[in-house]
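The complex appears here without one of its protein chains, the remainder shown in place.
Order of writing sets the chain letters: A and B. Residues in each chain are counted from 1.
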Amino acid sequence: MTALAITAEDRASAAIEAVLATQWRRVPAFVLDSPPGAGKTGIVERLAVQSFARLNERVMIVTLTNEQAFDIAKRLARGFPRIPIHMVVSKQLEIPDEVADLPSLTLADSASALPAGPMISIANAAKWSWFDHHEVMADLQIIDEAYQLPDYQFVQIAGLAHRHALIGDPGQIAPVIQTELERWRCDPAGPHVPAPDALIARHPATLRLALPVSRRLVQDTVSFIQPAFYPELAFEALTPVRPMGYAVPGIMPTDIPLDAPTHGQSMTMIELPAMMAGDVDRAMAGTMVATVRRVLQRQAFLIEEDGRRTTVTPQMIGVACAQVAQVAAVRERLWPDLSDVLVETANRFQGLERPLMFVQHPLSGRADATAFHLDTGRLCVMLSRHSVACWIFGREGIASQLRRYAPVGDRALGIDADPEFIGWRANEKLLDQLARHNRIHAVPAELR
Amino acid sequence: MNQVARVAKLRGTQPAQELGTRGIERVARNPDCLRLKALTIAGVSPAKAAQDILHRDDVEAQSPFALVLDQKFDRHVLQNGAANLFSLYVEKGHLEPAESKIVSIADFAPGPSFAQCRRRESETRRLLALKLARDPAAPNLIIQPRLVLDFGGVPHPIEPDYLVARDDEPFYRVGVLKSYADRGGKTDPADLRAACRQAAVGVAALRQFLSAGGADAMIAAARCDLILKVTGFFLPTLQRMAILGEVDSIERALADAPTSLEEIEALVPTWGTLSDPAVLVAIPSRYHSNCREHCALWTHCREQALAVSSPALLGEHASEYLAPAGSIIRAIELMKNAPGISPRTEAEAIVQAELARAYRTLSEASNG
Partner (left out) sequence: MADVLDLVARLAAFDQQRAIRHASHRQVAIQPHTLIMCPLAMAGEDTAVHAIAIGGINQPPEICVIGDPRQRDEQYALIAWLGERIERYFGACRARGDFPQFWVSSSAAAGHLDILADRLRFTRDNPPIKRVGELLTYATERMPYAGQQALMTATGALSTLFATGQHQGDDEHLGVFLTWLAPPPGLSLQNAIVQAEREVMGVKTDPEFDRLTLQPLVSAYDAAKKSGASPQELQFRYQQVASVLTPIVTRIYDAVQQALRWLDQPIPEAPVLGELRRQEASAFASFMLGRDAGAALPYRDGPKAAAFKMVEREHALQSLAADQSYGDRMAAARSRWTGHLISGSVVGGTSVREGKKTVHRLVIASEQVNLHLRPRDQLVLTRDPRLQVVVEDVRIASEGTHLHVRIKKGHQAVGVPLTGAQVELGADRANWDMLIRKRGRMAARLTTLPWTHTDGPAPAMQPLAVPTDLQAAIEALR
């Protein structure tokens, strides 16, 4: 490309062209780092369609879960209805009707059920590892959410294709492996290491690409998320702002944080009084739900690009909590009238988005010595789901808790990575930034 | 009164010790323990405090067998102008054969006298300055340099095992020599932790030296070299690692130290000193289950924790989870729904509800 990439859209487009060009250039493998909301799944689709339709190739798409496989199948079928797709599944799998009914989708349960010649097939990694064919069967293997695939699962499927595209978000929650890893801790390409990292450790010349924009996040959010969670991956927001407003003006002091997005502040923290809350913080659940109700009561609206106003409905709101029990506490308070609000744990929010998000800081009300890298992955996911505004709820004392429990180091010999410390520091950086930019609002008493 | 005098007054009759990298790194592990901080600033090791001030008989020393092995290994690596250490670096490709400028600081003025220590410090500074000036005569290996770390306004000498740099590197990297077994992923995590943290103290001292001279402190990178031993053999291994977290921990402790001295002085009566056991035990400590890994006072602090049935006795998770109850005894009362016992705060009520439910579950399930 000879034209200068001037706008963010240009830069995004140039990056996508570069990704697509790898297949013409026959790059044997590349890693694509994708910040949240960058349109990663769209890249997966385009790569697959390009290989099938323009290069007459056989493509295998690898997902981590069945849900992700269904999602890609739907997107391909709706976006490219003329292109036939296959999904490899076991007979016992419950397939939702909206997927099973897709006209261009054919289910297959074995290698012989796949067509000879060009094709696009989708399955999760486990299914591909059990697949009844052991030689190369595809020209291109695209792995979505590659940072969540440990290398021991990658080795079981890598031999099925000539070329590999590993696409993922390096800031998301890494797979938690509970088995003992003592044998392999010092191996930078160990079986537990995420596939992209292991591939690069073995083949340092592997091409690394990155998507430089997020389509979902606004610039204000990126200015907090990127330095804290993605210091090595520079990216910007495609859409600088997405304004919102309220039909009913705010009158109470507790409306101040709610008004923050109307002044362009997409991330705000609501700080409750300090308290050790155990695994369920009912008062916090009450406050979060009261805040959701208040936003709806005040008839919040989003302002689209063409100036139109869209009233915020419960379906446009998401609540992310750190623990399952907290999810239950919030859900029981939203029931029955606000059951359309999506309430989930951070883990289950991966891959999802909502215009407005209300999140519970994972360290809120707890102060046990904790695995910071897990909490940081969770926090990063929670803070990157919203396209308009995000309110973070936490009890006062997180900063001092971080200081008290700074990790003393649980290291692997000769391995630079220290996920505990990096996670801890990301948490600290984020809070520090929020404080510096006056985004933290103390709520003196719980809202009911 | 200057800092050194203030600290001497605080210390009292107990003689000052050189706590070294070990002493400094341990205080950074428990930043909320004022007692450990007081002793460290004053230059008294927890082991000495336990033995000579509190007169405890349960202080663990090092086994003579381990000591002999440590000494033998050190000698093996560092004898003959650190020949074995140098070969290891060349073998690993981290130094060229020609980069053989090796200086042993101890050779300049071996011995513990004031003059000898000062001489070693000044020689070390001289050599570091050579490197900073990119003088080609700057050594590639400096064995047992003597640096001075300012902790709470008081100079604490530290002697890292060695420093290493190629000719084209801007500054030195800290090296730590341990006779621990290199077992890859199975290397003892506590040993590894201690080694990395001790190296981090060295990095902090180098950075202070650089800043004091107006140079960029960050050329002393947060990295270290670890010399460990092959299991069962007298062969050294060399591993390099980043120690960002460890250096960060030490630097935060250093940054907190000045205010700590004032805080500690406020806790000690004007007529008292840390050499007085009554004064020492009155300084608040923060006992947690990891203390035994690095602090000889742990048995004493545990007794104190027992006396108040502190939840810290049951570990970190319990410590914070039961914080609203304040003590194990109180937590038990709440758990058993003892007659006449009701939660005093909302936080206690939350904890009680869950403890009581768990207790019921436990009783039903284990007894049937």
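Following the convention adopted for this analysis, contacts are C-beta pairs under 8 Å (C-beta built on N, C-alpha and C of every residue); 3 or more make two chains touch, one makes a residue touch a chain.
Since this is a predicted model, take the numbers as computed values, not measurements.
Identify the residue among A:84, A:191 or A:250 that touches the chain left out of the display.
Checking each option in A:84, A:191 or A:250, the one touching the absent chain turns out to be A:191.
Residues of subunit B in contact with the chain that isn't shown?
Subunit B touches the chain not shown through residues 58, 60-70, 179, 181, 183-184, 186, 231-232, 289, 299, 303, 306, 309, 313-315, 317-318, 321-322, 328, 331-332, 335-336, 354-355, 358-359, 361-362, 364-368.
Which positions on subunit A touch the chain that was left off?
Subunit A touches the missing chain through residues 13, 16-17, 20-21, 24-26, 28-29, 46, 49-50, 53-54, 66, 79-80, 82-83, 94, 96, 129-130, 134, 150-152, 154-156, 158-159, 162-164, 177-180, 182-184, 187, 189-192, 199, 202-203, 205-206, 279, 323-325, 328-329, 331-332, 335, 339, 348.
Going forward, only the chains that are shown with their structure count from here on.
Centre to centre, by mean C-alpha position, how many angstrom separate subunit A and subunit B?
39
Once bound in the complex, which stretches of subunit A touch subunit B?
Touch residues, subunit A against subunit B: 181-187, 275-280, 282-283, 366-369, 403-416, 418, 420-422, 424-425.
If you look only at subunit B, which of its residues touch subunit A in the complex?
29, 31-32, 182, 184-187, 189, 192-193, 196-197, 226, 228, 239-242, 244-246, 248-249, 252, 290, 316-317, 319-321, 323-324, 346-347, 350-351, 354
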